[in-house]
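A single protein chain has been omitted; all remaining protein chains appear in their positions.
Which chain is which? They are A and B, in the order written, and residues in each are numbered from 1.
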Amino acid sequence: MRGFEYASPTTKEQAVSLLGSNWADADILAGGTDLLGLMKDDVVSPKRLVNIKDIKELRGITVGRDRSLRIGALVTIQELVDHAQVRQAFPVIAHTAGEIAGPQIRNMGTVGGNLCQRPRCWYYRAGYGLLAMDKTGEPLVPSGDNRYHAILGNAGPAYFVSPSTLGTLFIALGGTVRLFGPKGKREIPVEKFFVIPQTESQREHDLGPNEIVTEIVLPPLAGVKAASYEVRQKDAMDWPLALASVALSLNGNKVRSAKVVMGYVAPVPWRSKEAEEALIGKAITEETAKAAGDAAVSGAKSLGRNAYKIQLARVAVKRALLAAAGGGAK
Amino acid sequence: MAEYKWPEADKRTFIGKRISRIDGAQKVSGRAKYSMDINRPGMLFGKIVRSPHAHAKVKSIDTSAAEQMPGVKAVHIVAQVGTELLWAGATVVSLAAVDEPTAEDAMRAIKVEYEVLPHLVIDTDVKNAGEYARPANETKVGDPDKGFSEAEVTVEGNYGMAVITHCCLEPHGSVMEWEDDGKNVLAHLSTQAVSGSVAQIARPLEIPATNVRVKQDHIGGGFGSKFGPDEWDITAARLSKKAGKPVKMFNERDAELMVAGARPSAYAKVKIGLKKDGTITAWDSQSWASGGQGGGGSPPLPYVFVIPNQRKQHTALVNHIGSARAWRAPGHPQGCSITMAALEDAAAAIGMDPYDFFIKNIALTGQRAPIYTDELKIAADLIGWKKNWHPRGDKAAGPIKRGLGLSIHTWGGGGHPSDCDLTIQPDGSVELKMGTQDLGTGTRTALNIIVADTLGLPMNAVKISIGDSRYPASGGSGGSTTIGGISSSSRRASLDALDQIFAKAAPALGATPEDLEAAGGTIRVKSNPSKSLTWAQACSKLGATPLTIRGKNPGPGKLMDQGVGGAQMADVSVDIETGIVRINKIVAVQDCGLIIDLKLAESQVYGALIMGVCWALYEEKIMDAKTGRMLNPNMEFYRLAGIADIGEMVVHMMTGKGYDERGVIGLGEPPAVSPGAVIANAVANAIGVRVPNLPLTPDRVLAALEKKGGSNARI
Partner (left out) sequence: MEADDDDGKLNEKGSGLSRRNFLKVSGISLSVPLVMGYRVIKVSGAEVKLYGPGKVPLQLAINGKSYTAQVEPRVTLLEALRNELDITGAKRVCDRASCGACTMIVDGKAVYSCSMLAIDAQGKSITTVEGLMQGDTLHPVQQAFIDNDAQQCGFCTPGFVVACKAFLDKNPNPTSDQIQKGLGGNLCRCGTYVGVRAAVAQAAQKGGKRNG
């Protein structure tokens, strides 16, 4: 890790002022579980770290009168899991968050950090850049070991998968992310927060180098049946190979509207309009869930080593739908 | 003269009982000091600049900027210009600085230019490996052509397993310091061979071995990869010499996984000829293995079952990965996984329960056949084989398929050369000194049990001192030879000491030495135990001079043996929609002669099973064909099983009559052989198709299902 200077501002205005207008200048320290690893591997080497954990307004979970949910960016994953009102009003959030990594990570990692963490692509982490190219500009992923890489949105130049479990879920739940920067507040759907970079200088988030995520807002879940399903090789402390988060509005037992979002399959959490459309007007059964799973991966392509992930994504969607329809918080 | 044998069962106070490890409290409290925990006054921190290329020549090195940095105390070029580097992670330059941050900054200031050369790091394609493939001559046993012509059924299959790494939690490394005005080296080395490392440190430093001392209280894992100092330890000693300060040099985790140990891969195309009644007539295997520049030797094929007619051909694949090192039962996990899978496939091909198939052919295992039969029976009872086994392919509805698998294995053991000094002071205090090491197997505890049991003392009346090369030399801890060696020499020393104490005490007790025994903290007359001296009273008869007895192994009497075996069975569930394998239960039945500490013996077996789950399901050193680098040199994608991934485990030790009288036999390795085979066989039984290669990751399981017909792989 390279040296840096360190500050712990107490307001978001101070924090933003302390950040730089270039990514290389400064970085935001919250949970640190990803950032410090990136710095140790010299993937990023900010000259300044701005610790935002002393900014009180970025904390806290509140359930509004309308049963909407506001989650401060600094809320830890475990706080989300343990929060009584979240468990009661948004069981899918508590359940999905409870599957993230292990207890220590859940104690340290924050909701904002879960959205802003960088991809786990092993070429990126080895210093070949976000787009994983060798010195000649040749992309390493398509001809390399891409067993954990994208099956959707993988036409290039980005091949990594978004590692945000909560991003996937929040998109399914119609969430909004609130940002604060030099020009003040900004608010965008979580879905728009994740972007596929086209050049090495771009990032995978719609986030400026001097902007911070302040909170996430989710609309009331009333009447919505939601669930996530994760395919993970190990039972705990393992990155999912595929994740699906779904949210269903039902009319009787028929789907009025659906959101189907997959994680760990594309450079962004991947919303599948195909799967959503396949569900409209249908009751959720093994067959319709399976058909939606098929639709969800209809545009998926193997990069060579990751064809199995197409199957895993298909199954994740099917099982998330069945869990949602079963009313479980799975 | 003492008779050198183990006490009868009714005379054992501690031997064979469940005794907690004596250094347990130190370990659970954080007080146990590992070599990596050693901090010395003025100590510097060493770091290594490593090759980013799998194969390259050093073109130029510029260390000037680093040498001028404040806080940098020594820089040493290990790979001179022109040196050929044969794997990514190879040492190029080492340096030492006042703290880790400074050392890291200095590493970045060192400029190395390389001439990049062609490399091979992938080992799955032997046909296109060209000059890197080194085929050996075909070998024959019996008449393979005749064997296959007599066969009614011929079964062919491909099997294999990836290179894995040791991933010791305490990385390789040392704290090196020069004492006595730079004359003597004190090496705090993380090693499986305290005594044996001395000469290996002295030689490259060109100093007499008498000027080297190796110390190690505790070691954080070795598994076969830590038999001596490495290049980085020697360079640490050189840096220390240059800087005049102690230097701590331990591998970072990525380097540890890249260069500090690899278990060779093994792949084989196997053909088995058999009759419909299950009689095996012939074996044919074409195998290859990789493991760095040494290539991968042939695993023992066929394993355990000596099939009468065999044709075998093996190719060593030389490649550019960190070199292979011994890994818990070298060769056996590979030979076992390939053979047991091929045999299970053969049984399935003739529609025979593999348990019956193994029993039918058990005579092929030779003189151990009756023991294997017993062990298989016990294992079958423990896992409910006859109740739960079904023919290939679980017919249950739904995506979760359950299956059973089995395997048997063997290992030698025996005891390494081992000396010890047992000192009995006139006040009755007792200390045993031995230049051995405790890998977590419980060496300290075993020594304590043996000395206390032999002298009739409570365990805490004996002091055990190990982990210092100034103590009498004892062999390296490998090949499961430690317990045989250390138990024999310590028992001999204890018996000899007792003889002398008896001789001194006999007059006071009005008896002959032969009439005496040591028990319950006393020396007493066998026929009249009320006639006794306390241990301290008896020792006071030594006068002013303590008694020191040198115990040796090898030596008189039969205290140890070699040759053990075991049977294992696994019960797994496979989700055929995701290819994810979960362990329900693994059963291990194991013999190892006389057990010194049943609790710690069981721990060895549990540990071997858990390690086996790791390499059966998760572990793989993933190399990138193009860059030649390891892609998962971390503990996030180099996966180890967690506490939730191991299922239920049942360990049954074969003890008592027929086993105890064999004497002590090592246990670290044998139970680590079969887990891959039992899990892979259980998966094949569950899903109805063989997944050829370990680890059994979802991609491999789904690919096997797809090949089988596709219908299962689709939901």
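The working rule: contacts are C-beta pairs under 8 Å (C-beta built on N, C-alpha and C of every residue); 3 or more make two chains touch, one makes a residue touch a chain.
Since the model is a prediction, treat every value here as computed from it, not as a measurement.
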Per the definition of touch given earlier, which of B:Arg253, B:Arg470 or B:Lys626 contacts the omitted chain? B:Arg253
Considering the whole complex, which of B:Asn39, B:Ser60 or B:Thr124 touches the chain not shown? B:Asn39
Spell out, residue by residue, where the missing chain touches chain B. 18, 20-21, 23-25, 27-34, 36-37, 39, 45, 70, 99-101, 167-171, 218-221, 223, 252-253, 439-441, 599-600, 602-603, 606-611, 614, 634-636, 640-644, 646, 649
Please output the residues of chain A touching the missing chain, sorted low to high. 1-11, 13-14, 16-22, 25-26, 29, 32-34, 36-37, 39-40, 47-49, 51, 53, 78, 101-105, 107-108, 182, 209-210, 235-237
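Following the convention adopted for this analysis, only the chains that are shown with their structure count from here on.
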Where the CA atoms of chain A average out and where those of chain B average out, how many Å apart are those spots? 41
Enumerate the contact residues on chain B facing chain A in the complex. 101, 104-105, 108, 577-580, 582, 617-618, 622, 624-627, 629, 631-632, 636-637, 639, 641-645, 697-699, 702-703, 713-715
Complex contact set, residues of chain A against chain B: 1-3, 42, 102, 120, 122-123, 126, 128, 134, 140, 143-145, 147-148, 231-239, 241, 290, 293, 305-308, 311-312, 314-315, 318
